[in-house]
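Please read through the structure below; I'll follow up with questions.
With one protein chain withheld, the remaining protein chains of the complex are depicted in position.
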């Protein structure tokens, strides 16, 4: 178990820069998610930590030791691959034993540790199966057992859940989390799924075009995105472009003046007000105008089971999406296209982000 | 018509139904007939003739005898020929495997993308230059006054090596013929091996040799087997290389078949030689195949 420090690492291919001066300091026992769209450099970063990709510039330190030039075999890291990369010609037990064999651990100890590792992932009864005889979730567990049995300093996981169906993904999320907690192992995992990152990680690092865009706890990143990109990536569908006016107001490009939280952030240049659809109230009757309330007409209502998404349009042409609970779950009565409504939100419901 | 078109599995609903003969039959039969007449028929005829008797002066006498096969088994000269053919083929195949694997691995895993296709062309072009040209080229290099001899004389360190008309020269020539086949076959199988498996093994602490031995080799076994069999069959049947580079004192099976059938006009014995050659090749490759398949089957199904 060790802390991991990336000192301004760079990966350059012939023409392109895949990872551009990324610095990160991860404390021992933390579970960190590298989050971003494909091509943002998150997997390359992970593979540089694992030693599969040469570092062009910068250093990777693990537990104070510089491992930048070490081959993967000498880094003592556990790596979980997106497709699990189980050896198809070896049984589950042989797969898990492989790393111990390479470390010349005695036969008896190997057997004991393999048994223990398989117990931990509840697969002891499948020890003699071949990987192709296992389900996706079981394969994932074998891969975890194989990576953990060598008692690595760091666990690296590349999109560990992307090959599983929705329900299994939910289970594995919890399992990975619990496994990581009980072992207290420093873990870095890569994902493109914000939901996954938020629910599993202690800390979320959002990457974009080879750089770190934002780095913080899940709720920091979710509640106070620091850029237009992060806001969008975190599922904020309403990004209203405009200009700040005074301390507490914001002039949307379509003309509306809205009240925003007072703390100014990056007040220079174009801004956008990021407003989550869940934070917008929709009322049928056009009652008295409170703070931040606009007359609008429903253009389109999309039923999504537990919620309904309303796309509304103000007379000035501003389009917003509001998400309300479905009536069955205590939400307001469902409305249809063409209904005149009033939409409103609290002044601290959104944040201002630079464009 | 519309309903038939909708349910017909073929893109040609009309013709599939209208004619009694299925269209596949009409399309495939000329080629099939051609191969049957030009290959299977003659082979069957030759096999029948291998059971005939050769009487000097009378050419071939109708019979049903195994004496040609018995003659082969009892004749020290031909046993020697078969033995030479076997060891030369075995050695050449082994050398091809040893030299071909690194190239195939480099092509698949390491070569810069632009070089991959260029290297492939450089490897395959010589293959299709023809045995006559390639053999002539080796004669130019290995001959008494050839490039190799001249080069060695120029250094002054070695006494000129006599390679021409030696088995070693034949092996060199055969290896150069077969290497491209081996490389192409191995490349095919290596491309199918997930690179992550090698990375996984490395991250678990395996050295590169260990990765090759424990992960790549077992997974590449079918391809190694296919390449090995291909090279072995090719060299068992080599003609131009042994005749031209091996010289008149060097005998392998394929040239003997030619000698007996076309020159000595001893068709029964020549035919028997041809079938012994095919049978030995077939048996050896099948046995090798079975032995290796047994280890490979458990997880390949």
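In order of appearance the chains are A and B, and numbering begins at 1 in each one.
Here is the rule we use: a contact is a pair of C-beta atoms (placed from the backbone, for glycine too) under 8 Å apart; a residue touches a chain by one contact, two chains touch by 3 or more.
Convention: contacts and distances are computed from a predicted model.
The UniProt record for the undisplayed chain lists the protein name "ABC transporter permease", from the options "ABC transporter permease", "Isoquinoline 1-oxidoreductase subunit beta", "Phosphate transport system substrate-binding protein" or "Transketolase".
Interface note: of B:165, B:181 or B:250, the residue touching the hidden chain in the full complex is B:181. Here the missing chain is touched by one residue of B:135, B:196 or B:228, and it is B:135.
From the set B:74, B:102 or B:192, the residue in touch with the chain omitted from the display is B:102, counting the whole complex. Across the interface with the omitted chain, chain B contributes residues 5, 10-15, 22-28, 30-32, 34-36, 38-43, 45-46, 49, 99-100, 102-103, 105-107, 109-111, 117, 119-126, 128-141, 143, 145-147, 149-151, 154, 175-176, 179-181, 183-185, 187, 208, 233, 236-237, 239-240, 243-244, 254-255, 257-258, 261-262, 267, 270-271, 274, 277-278, 281.
Here is the rule we use: only the chains that are shown with their structure count from here on.
We define each chain's centre as the mean of its Cα atoms; on that basis chain A and chain B are separated by 54 Å. Taken in their complex, chain A has these residues touching chain B: 50-52, 71-79, 81-83, 85-89, 98-99, 102-103, 130, 132, 146-147, 150.
Every residue of chain B that touches chain A in the complex is listed here, in rising order: 194, 196-197, 199-207, 210, 214-215, 218-219, 298-299.
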